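Below is one structure, written out as structure tokens; the observations come after it.
What you see is the complex with one protein chain gone and the rest in place.
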Amino acid sequence: MTPLTPADYDAIRLSLQVSIAATLLSLPFGFAVAYLITFVQFRGKVLLEVLINLPLTMPPVVVGYFLLLLLGRHGWLGSLLDEVGIRLIFTLKAAVIASAVVGFPLLVRSVRIGMEGIDPQLINASRTLGARWPDTLMTVILPLSIPGLVAGSSLMFARSLGEFGATIIVAGNIPGVTQTIPLAIYEYAASPTGESMALSLCLVSVAISVIVLFLHETMAKKAARSD
Amino acid sequence: MTPLTPADYDAIRLSLQVSIAATLLSLPFGFAVAYLITFVQFRGKVLLEVLINLPLTMPPVVVGYFLLLLLGRHGWLGSLLDEVGIRLIFTLKAAVIASAVVGFPLLVRSVRIGMEGIDPQLINASRTLGARWPDTLMTVILPLSIPGLVAGSSLMFARSLGEFGATIIVAGNIPGVTQTIPLAIYEYAASPTGESMALSLCLVSVAISVIVLFLHETMAKKAARSD
Amino acid sequence: MRLSMKTAKSFGEFTLETDFTVEGQRVGIFGTSGSGKSTLVAILAGLVAPDRGEIVLDGVTLFSSDNRINLRPEQRRIAMVFQQHCLFPHLNVRNNLLYGYKRCPAEFRAVDFDILAAVLKLDGLLDRGVTNLSGGEKQRVALGRAILANPRLLLMDEPLSALDDTLRFQIIPYLKSVSEQFGIPYLFISHSLVEMRLMTDTVLAFEGGALVGQTTSEELARKRMGQSAVGYINLLELDGMTERHGMCVYCWKGGELLLSVGNRDTVSGLFELSSKDIILFKKHPEAISARNLLHCTVIGLFESASKLGVELKCSEGTLVAEIVPEAARELGIEQGSVVYAAVKASAFRRLATNGVTRAEPPCQ
Amino acid sequence: MRLSMKTAKSFGEFTLETDFTVEGQRVGIFGTSGSGKSTLVAILAGLVAPDRGEIVLDGVTLFSSDNRINLRPEQRRIAMVFQQHCLFPHLNVRNNLLYGYKRCPAEFRAVDFDILAAVLKLDGLLDRGVTNLSGGEKQRVALGRAILANPRLLLMDEPLSALDDTLRFQIIPYLKSVSEQFGIPYLFISHSLVEMRLMTDTVLAFEGGALVGQTTSEELARKRMGQSAVGYINLLELDGMTERHGMCVYCWKGGELLLSVGNRDTVSGLFELSSKDIILFKKHPEAISARNLLHCTVIGLFESASKLGVELKCSEGTLVAEIVPEAARELGIEQGSVVYAAVKASAFRRLATNGVTRAEPPCQ
Partner (left out) sequence: AASLKEVINELSDNFAKKNASVKFIKNYGASGALAKQIENGAPSDVFISANLEWMDYLKKKNLADVASIATFTYNTLVFAGKTGKASSMQDLGKLERIAIGSPKSVPAGEYAMGAFKKAGIDKQLEKKLVMAKDVRESLMYAERGEVDGAFVYRTDALQAKQAKILFTVPQDLYPRVTYPMSLTVTGSKNRDAAAFFAYLHGDDARSVLTKYGFATK
């Protein structure tokens, strides 16, 4: 196995940054959306569901392309941000957004499965004990959703670690700036001589995900114990 | 919007075939693996978990590359199959396998979240009533896992519909044979004139996933009613 | 509390129709399994919306289909002891107990946590999770959680069904005292006539979703006396205990009573005496094993099933005895008759009257 | 059934230690809340593995830490009525009931589904899902499911706690008859001494995880007589009913008895009579409201708490009456004394003896 170059270490650091940021950023939104879909009746619910699942159905490259259209200089959001001096594309932020968008449906789905298993009588109990909706949300639904959140965020983290298609479009493939592990692997693999380097990076990626898996399992076990 | 060409219809048909086949094929395995991880204690469990989650962590292209190594003419499994006259690579079967492998971690994770929510006393109850493990599995654990299975297979189906990276490597991009929607989109998008065609196909893909989403929601609701 | 409830709620073939107004702090709900008791309290708590109708509690409209009012559960301040407990699986016993307490406006927080935990015998379990508790332990946590919410109205759905008698009769007086002390009215569901008699004044009786009777628990006890295993329960306040020949002698407003129960520390207390445990004589009986013989006047008679309730007055005290009509005819018992009532010393049963009860070795 | 169990199981601070051998078809388990009753039956069913020890049921070793034997639950054919019901949420009532039945080897399938559903009053609910059943309905499904499994041993963890008295006393004789007819022994957990006395012969008493006594339910009833609200329960087989002055006159082997309960169709049956409801006289009492006066001989005396149990023989019948020691001294009651026992007609309580019971309007 070939030793890693400084650029590879950069890629590893960037990948970790992106995955962690994307996961943490998405957690509250994922929880909120799963809650809306599971417990609240409102018009346009189906639309929301479709919207969330879109990034799953489309090839990541297409997602990336749409994100580029949205966040680019002439994009609906990009032009607004441009005015206040914020540029997202070709920055690590764009990579984070790409990972977050692509992994979001996975997160939401996991949290939903967990939420749907909550006994509605527990929610009833908390309300008769004086808890308003937001209170019940934080003290009953949230803690009982932890297994789903843990599972969902581990899916999301892993997915972010492997996200390539959307990232390369909105963030570019700039070594040391936006080149994450998958992008680096792509570059190595593009040349017949880079194969072993690509493999090394692959193994790093696997190792990271194993560690994260362990952490999550431990967290899930802790959450399962009530005392 | 540009009208679809016969090749596009082929791509749609192929995509549906691949997604349906991949989902149906994976369901029993997904259930079995989720069951093993949730309920059975055995050595090498962590290894199994890591193995299943691998395709999530790695960019799909890399997954495709490993599949090629495995299933190719000189691959470990491919050479065996070659002897009995089966060739997978560059066929629709390879596309199905690619989709199945990439979507498998999503399926397993969903089923697991559902399974972990099953009250262990129900399993105890069935066993005191004379049910052996396989019986309990089919009559208690399976029906109570249906929400997880439904959610997981809808994730998997959507993921298959959008699968590009691994498919293009192991199945090639052969119009009418292995060119699924994402691959067709990729081709259209590669040339400046194909943009609107790419968009049309994207919309088709979204429409399919909306329909599937509805079907799944309906199924999940039916499964939730106990009477 | 003044509760008026005129609602209808259907589940498939089952319909619960209620139309009553009830006043009082201690209301019982009585009825066979599946008669709609749990549904009724769920409607009151705001967990199930009636199909139509109106609910008014102490002048506040909780629900009205005409005026489109439906107060949310947390606005009603009605706490509930769920039949299936419904404890929060992610919280330990202490935090389950404190869930409602913490959410109760500070000015209403009155119930003392430590006393409650001690009476419910939960003090040793506070840091345990609730998933592995025993059935009775779970039930006590559910009860404690609702009480600590210091609600405006407390709904209790068979809150004592999983408890042994000792514990049950220690908890009942506590419940009563909490309700009195802090002015918390309650609705109490139970299949036990004894609990009903001890815990409630007014009783609503349900059958197959319909209210079949509203009566005082006194009336209910009289009506059911004929069918009940324990008959009518006389409640006697006794005090001034002294010992004689190793037995306890108490003062009752109807005279001196000899009891085989009691406790050297208990100089006073509430005791129960079943109507079945009183035998009437027209003449003073001789050589009788019963230790108490009261000289009484019959001040009333009522019928229940095929039995006759005889209201007796012994100086300042009153008692209800139960006899068969034939005996009344034969003995010539009628309003104004003078009779001797024989009661065994062992027929009395002491009910603890304050939250913390001491061990109770018998008198001797 | 012959069950010997010498096991230990700890949960944190709580330890359940069992060391007993019990023989008989009807075994009771008695103890305060949290004393380890549910844990005991879970161990027997194979759901909780003891830390160490040995369990032998009818010569078959179910568990032995020394020989590394631990039969799986489905190999034990021990069905259980769970305290928290544990119904299958995805099956309707019928399929919940039939779950064990279908898995029972055909040669053991004996219990009749239709009769069971009728006795448990579940016949109208068979196609309902179980999630929305009332508490008592759930409990009956749990009970029916276990019985229909036609097990080698039936474990019942407070199976009647959520039921009203009418239903409870209709189900009890059915349970007994099923057990007798099909030879299914059972372990029965209850907090009710009445149920215990009716359902069981041998009783194991637990306290804080330790076996504190193994006795017959007869003995337990005598021992607890002093503390119990219902005293000792005499069970009397009565038959040959005739009517007199609108009351029922039954033949008992100890003589004729006048009852205010019963039913014109019921020419025979099992009745209960509390020891508290018997008053003893040395001389024939005059003008007494009690309708039955039996001439008896004292054949035995036993003490319980501060009370005295008096075993009486009236021709062929025996009864236990309860008096205080002072009364015994005063009346000079001792072995061999001749006394009159007064019993009110209303003191008897009929227990249905077959599964399907009819409505029971009183005699009159």
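The chains carry the letters A, B, C and D, assigned in the order they are written, with residues numbered from 1 in each.
Quick note on the criterion: contacts are C-beta pairs under 8 Å (C-beta built on N, C-alpha and C of every residue); 3 or more make two chains touch, one makes a residue touch a chain.
All figures in this text were calculated on a predicted structure; none of them were measured in a lab.
From the options B:Glu116, B:Glu163 or B:Glu187, the residue with contact to the unseen chain in the full assembly is B:Glu187.
From the set A:Ile168, A:Cys202 or A:Ala220, the residue in touch with the chain omitted from the display is A:Ile168, counting the whole complex. The chain that is not drawn here is touched, among residues A:Tyr65, A:Phe104 or A:Phe157, by A:Tyr65. Of the candidate positions A:Leu24, A:Leu48 or A:Val177, contact with the hidden chain is made by A:Val177.
Interface residues of chain B facing the missing partner chain: 65, 68-69, 72-74, 89-90, 168-169, 172-175, 179, 186-192, 194. Although one chain is not displayed, its contacts with chain A can still be listed: residues 61, 65, 68-69, 71-75, 78, 82, 87, 89-90, 168-169, 172-175, 177, 187, 189-193.
In the analysis below, only the chains that are shown with their structure count from here on.
Spacing of chain B relative to chain D, judged by their CA centroids, is 57 angstrom. Inter-chain centre distance (chain B to chain C, centres taken as mean C-alpha positions): 60 Å.
Residue positions of chain D with contacts to 2 or more other chains are 84, 128. Across the assembly, chain A contributes no residue in contact with two or more other chains.
Contact residues of chain A toward chain B in the complex are 46, 49-50, 53-54, 56-62, 65, 105-106, 109-110, 112-114, 116-117, 147-148, 151, 154-155, 158-159, 161-165, 182, 185-186, 189, 198, 202, 205-206, 208-210, 213-214, 217, 224. Of all residues in chain C, only 11-12, 31-34, 37-38, 83-84, 121, 132, 134-137, 140, 157-158, 161-167, 191, 193-194, 226, 229-231, 245-247, 258, 260-261, 274, 276-277, 279-283, 285-291, 305-307, 321-328, 331, 333, 342, 344-347, 349, 362-364 touch chain D in the complex they form.
On the chain D side of its complex with chain B, the touching residues are 45-47, 72-74, 76-80, 82, 84, 86, 88-92, 99-100, 103-104, 127-131, 145-146, 149.
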